[in-house]
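With one protein chain withheld, the remaining protein chains of the complex are depicted in position.
Let's look at chain A:
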């Protein structure tokens, strides 16, 4: 058979047709093919936010109870030194709101303890400085961590104006009780930064974040972009402040005073 252009094009056409009916398994997980979707019950929002009612959650015991729930769900180790890992913790007024000092503030407000956690900022400095994009902002506003990519450089810790990030100096598993682990959630390894993730894994299943569930209504969680949502209702009806407004990070955690 003479090998000319016409024959070549015929053969190429046949080969292309053959590829179309080739067993699909060989094409699975090929570039561009993504047979995935969000879960049927997943909660969706344009901008997740949290409102903490400090009239109801204001003692160290209240906050410790929520911290225990959060840390148990996410296998957060309790390291008995200043290298401890914190997803939720408590601080006095001056530490929580260092820019809103007023020597004649109501004693009640001044003496409360405030629940602190990652603020999931609109303009997160941690994301901007992360060299590996291990920390990133999801379209729904949650600032998430990909521990697989974290190289432990701790730029994000330097960038975060709220100290919301903890570094695993040691092996976190040494400080976890193997009998009390949550087998549904991983632990972390040594040398990565970790922080609150607004319970993305629970939102994906249609649940509320663990601290919201445990707070008995004192913490409200919902979509800021939806004006009929619970958070917007609570924000309309109460006076709220956010931490360090001058940092310009636009936190998504609001405090009812």
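Throughout what follows, a residue touches a chain if its C-beta (ideal position, glycine included) is under 8 Å from a C-beta of that chain, and two chains touch if they have at least 3 such contacts; residues count from 1.
Going forward, contacts and distances are computed from a predicted model.
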Per UniProt, and picking from "Cytochrome C", "TusE/DsrC/DsvC family sulfur relay protein", "Sugar ABC transporter substrate-binding protein" or "Ion-translocating oxidoreductase complex subunit C", the hidden chain is "Cytochrome C"
Residue in contact with the excluded chain [from A:94, A:111, A:184 or A:226]: A:184
Candidate in contact with the missing chain, chosen from A:18, A:38 or A:217: A:38
Candidates A:91, A:144 or A:157 - the one touching the absent chain: A:144
Please pick, from A:65, A:127 or A:204, the residue that touches the omitted chain in the full complex. A:204
Residue-wise, where is chain A in contact with the chain that is not depicted? 24-25, 28-29, 34-40, 42, 75, 136, 138, 140, 144, 146-148, 173, 176, 178, 181, 183-189, 200, 204
